[in-house]
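Report on the following structure.
The other protein chains are all here in position, but one chain of the complex has been omitted.
Showing subunit A:
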């Protein structure tokens, strides 16, 4: 079982990598899709049309058959079906881009399924929830991120372009987990043997996954926002084909508004557990300090976002900063500091 799980992780990494490449191809082939989106009023993203404002290829307009309604898991077959009598004619670049994008989504979906399978087999091998050490933790957090990404994509298919960032993050996280954090399976130490383990860790994992996902549109928003304000230098040009800044901003807020209470609950559950296990609900252990910092930064984000006089990109920077503190908690604290959470297993 354990070996199977390890192999599944490796395959999932490769699939995420393939999805990333596929997304990159979609990016490179580019323009047609953006125009397509303008032609078909996107379901949620009114602003997306603006994105395509500049680019006009004559072939673009007639390609826009219902991009908004496109099924997320739309497999390659349907896509080829879209191209009428595609045999003889060369496909227009927009269509090829779309194909690449869909393949990327399918690959991400497959990778996520294998990722889940890896988690389940790991859990079976260990005979417990797979959250006992950092390796397992990162594996779970990244799975939540990927699954939540697919859910978001289901609702807002026009965001597909962000998949490039997401898969990049996934590959990096999983590769770090495999190469740096890997430890063989062992049962839990008594300190972890409590039902609070499930309550606290599952919510922390879930919230971290959502924060991970939320950071993607936050960064995308910052780039796109700069682009819309006329910046044409390096990172901003990447945002050329992203959805409109306003919709990215909304998505960022939605994800964080959802993640923040979950995280709050997780921290409270951690405190309740700490009271039972260590005799005090809060003792400024490094892990606790960094949770506190993350919490305060995200509270700052929500305030900034709720204050009209604070610019939205300042708020988005706070969200990005928040995610950096989450990463610090996940990796930095286990690596640099020694504390009561040091069963992290490194």
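The rule is simple: a residue touches a chain if its C-beta (ideal position, glycine included) is under 8 Å from a C-beta of that chain, and two chains touch if they have at least 3 such contacts; residues count from 1.
As a convention for this text, contacts and distances are computed from a predicted model.
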Undisplayed chain, where the name is taken from the UniProt record, one of "NAD(P)H-dependent oxidoreductase subunit E", "tRNA N6-adenosine threonylcarbamoyltransferase", "Cytochrome C biogenesis protein ResB" or "Anti-sigma-W factor RsiW": "Cytochrome C biogenesis protein ResB"
Which residue of A:176, A:194 or A:313 touches the chain not shown here: A:194
Contact residue for the chain not shown (choose from A:21, A:277 or A:327): A:277
Absent chain, residues of subunit A that touch it: 44-47, 50, 186-187, 189-191, 193-194, 196, 244-247, 250, 257, 260-261, 264-265, 268, 271-273, 275-286, 289-290, 292-293, 296-297, 299-300, 302-304, 306-310, 325, 333, 337, 339
